[in-house]
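Here the complex is missing one protein chain, while the rest keep their positions.
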Amino acid sequence: MSRNYTLRELMACVAAKQLEDGKAVAVGTGLPLVATMLAQQTHAPNLVIIFEAGGIAPQLPTLPISVGDSRTIHKALCTTTLIDIMDTISRGYVDYAFLGGAQIDSYGNLNSTMIGDDYEKPKVRFPGSGGANDFGSLAWETLIIMDRHSPRRFVKKVDFITTPGYLYGPGAREEEGLSENTGPSRVITDLCLFDFEPESKRMRLIACHPGVTVEDVIKATGFEIIIADNVRTTNPPTEEELRLLHEVIDPLGFVFKK
Amino acid sequence: MSRNYTLRELMACVAAKQLEDGKAVAVGTGLPLVATMLAQQTHAPNLVIIFEAGGIAPQLPTLPISVGDSRTIHKALCTTTLIDIMDTISRGYVDYAFLGGAQIDSYGNLNSTMIGDDYEKPKVRFPGSGGANDFGSLAWETLIIMDRHSPRRFVKKVDFITTPGYLYGPGAREEEGLSENTGPSRVITDLCLFDFEPESKRMRLIACHPGVTVEDVIKATGFEIIIADNVRTTNPPTEEELRLLHEVIDPLGFVFKK
Amino acid sequence: MEMKILKEGSGEIFCKNTPSEVREWTRKNKTRALIDKRMPIKEAIKKFVHNGDYLAIGGFGHIRIPMVSIYEIVRQHIKDLSVAGHTAVQDIDMLMAGGCVKNVDIAYVVGFELRGLSGVQRRLFESGEVKKTDYTNGAMAYRLRAGAQGIPFIPVKVMLGTDTMLHSPGKVVRCPFTGEKVLLLPSLNPDVLIMHAHRADIYGNVQIDGHIVKDDLQARASKRVIVTVEEIISDDLIRADPGRTIIPFYMVDAVIEQPWGSHPGNMPYKYYFDHEFTEEYLAAGRDKDLKVIERWLDDWVHSFEDFEEYLTKLGAKRLYRLKDDEFLRVKNGGR
Partner (left out) sequence: MEMKILKEGSGEIFCKNTPSEVREWTRKNKTRALIDKRMPIKEAIKKFVHNGDYLAIGGFGHIRIPMVSIYEIVRQHIKDLSVAGHTAVQDIDMLMAGGCVKNVDIAYVVGFELRGLSGVQRRLFESGEVKKTDYTNGAMAYRLRAGAQGIPFIPVKVMLGTDTMLHSPGKVVRCPFTGEKVLLLPSLNPDVLIMHAHRADIYGNVQIDGHIVKDDLQARASKRVIVTVEEIISDDLIRADPGRTIIPFYMVDAVIEQPWGSHPGNMPYKYYFDHEFTEEYLAAGRDKDLKVIERWLDDWVHSFEDFEEYLTKLGAKRLYRLKDDEFLRVKNGGR
């Protein structure tokens, strides 16, 4: 099938649409930040971007390559400390956190720590939480972006819960002491878009990308998924969105390799 | 007896001598600050003055009338927050705290909260701790200045322990959870100078002001005092000290009323 | 394993907000959008300060205090406030004289430092008319830090062993890591903060010159924040020096430009205390005849429509003298 866009571009556009104008988002770099910048350039000009290293509401001149680099404080309204940002999220000011990971399970629990079953000698050691656990614990909604949707990444049980999704089901977050009314709300992959079924807190397919079938998603997912009554098809990127992605947001091709 | 100085001037000079050069002192205003400024003008030019409202190492142009006023940050090396100052004391950076109170007992416990025995309806309500309890809990040495030395102010049992001295004796501070090796070291009054006997942690007379006898001190004190083997006589203020007090430190006569 | 509560104080917790409730409230009631938050002080106080609220006050008792808001609260006869007496001097005294206060968390009140004790506060505290719980300046700051962090309590190493502790709500436990004793204090999330700063933009990005005292913590811990400023500046200037932003816009609900808004307090780098004004006020409050302080309030608060009339009554000459005092200029040297 021929398309004039890549799956990563599509993911950025779908992710951007999850962000409401006038809200605040805590974000790392890479695809989540691209999506956030795209939202700001399109339907959400009044979206407030907050970086964990201390940058608040910068006017991003181009894509930062680190969540703390100079771009993240470019003409910011406030530069502060990491702990102040964590406190700010804890106090309820941050609507969205944008996360990814190496593995995810049906409750949206994320692993960015290790692959393997021996903590002392993991098969692969990943970075660990960074701010992900903090964001996923404290922000109101967690948006998750996972590319390379496959049974190796969408697993029944993650090797390590780095960042809490709904843990082991409804009420589990509250039972463990996490704040009420928080948790993952969307998972954007290179195949589809999930939300979480309110009753079971398990991942639910709500839209497939153009050309992807429900069957494709089922095959690519290592756990049983809930399928919404009407599975939509996501909109492909518009010409304008593609232009913004390449000319304005990532002109150096850090995320969308040239 | 005729003297060319007042008792408050003498107290300031005696208090100043308790401060070693190159140390840090947390201080309020009034007589303690006058003593601190005098120390800086004489033997301790490298004494660091820290104010609870956030001023660190200012070049005091004249006596501040509040522990937070503009003078306390005049050409300071750092202006910060109250909590940062408390943390700084807690971390062990502050050698001396300078306090006063309405009542004191033999262990150096200070009352600046109330007179009377009914907390709900005190006879006199005083300001409360302010930063005094914090200073007295956290600084290494607490220097106490008490004027109007009398049995009403030097009492067997204070009506309210606002700020901890040695509480109920040796080991009591540690038992209650306060940091080790802290506590009051000197009490400067308008009659004399006390330290605390190491074994009993009780007030001990070590010097009388010129013209004051040990008997005078005993009569003016509502509890039994320990008397050092050699009770010295404090030095009267020098001409230069008096000049500094009036011309440089308190030219407007806030503490030394004109 | 357990952490036993070894000792606890009997002090009442006047502020009932928990961090969890406050966070939920914030989500629903505070915008994160950059919107113009300017409004008249009258409207800001009416909208954001309610009878029975727990009030936090910026500055340090008579330094950088939000007097324009204090006067307006008195003028609007707001009642039954609980107040953080976290070094509270001229600010709380006026509120108590105006009959606005029911409860006080005391760290430092009643005193005007070198100027002596307040007649108004002594009367109200000694009669038991206004209720109180005792803390320390450090303790109150730590409670606010817990509130700002969104945790329900915080360990401290002050107040231990004293009556101050026994009249607080603190609880003594042993640290489960080191075994040492610490005092646990409940967090503090005030309903509303009034504060005065040097400048802000219309969105509420706030700059303060000199010591911050506790305004940063109070803004982070409080539900609602009213900021009066000496000057409103453009957001371009804010963006040119973002390290100066002590409080970011989304914490702020109202921005009011009011030069001299801290009078008779000391506004660092702007104007010094109006010493005579405060002495006159203190004398009125100390008069056994309660009509004297009432008359003072009539003359200086109730008879005015707004703060501009107050400034007019003070007169430019008097105000400019306070600038000379601040900058240690020889009085009237060049004028």
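To keep things simple, chains are lettered A, B and C as they appear, and every chain counts its residues starting from 1.
Here, contacts are C-beta pairs under 8 Å (C-beta built on N, C-alpha and C of every residue); 3 or more make two chains touch, one makes a residue touch a chain.
Just so we're clear, the structure is a prediction, and the values are computed from it rather than from any experiment.
Taking every chain of the complex into account, the absent chain touches A, B, C.
Across C:G85, C:G150, C:P190 or C:P248, the single residue that touches the chain missing here is C:G150.
Within the whole complex, the absent chain has one touching residue among A:E176, A:E224 or A:E240, and that is A:E176. Across B:Q40, B:S66, B:T79 or B:T234, the residue that sits in touch with the chain not pictured is B:T79.
Although one chain is hidden here, its contacts on chain A can still be listed: residues 28-30, 51-55, 61-62, 65-70, 72-73, 79-83, 86, 90, 109, 113, 119-134, 137-138, 160-164, 167, 172-173, 175-179, 254-255. Interface with the hidden chain, as seen from chain C, comprises residues 1-5, 13, 18, 20, 142, 149-157, 169, 171, 173, 175-178, 180, 182, 184, 186, 208-212, 242-244. Contact between chain B and the absent chain runs through residues 21-24, 46, 48, 56-57, 59, 73, 75-80, 84, 86-88, 90-93, 95, 138, 140, 179-181.
Convention: only the chains that are shown with their structure count from here on.
Ranked by C-beta contact pairs, the top pair of chains is B-C. Rounded to whole angstrom, the centroid-to-centroid distance between chain B and chain C, based on C-alpha atoms, equals 28 Å. Distance between chain centres (mean CA atoms), chain A to chain B: 58 Å.
In chain A, no position touches at least two other chains.
Among the residues of chain C, none is found touching two or more other chains.
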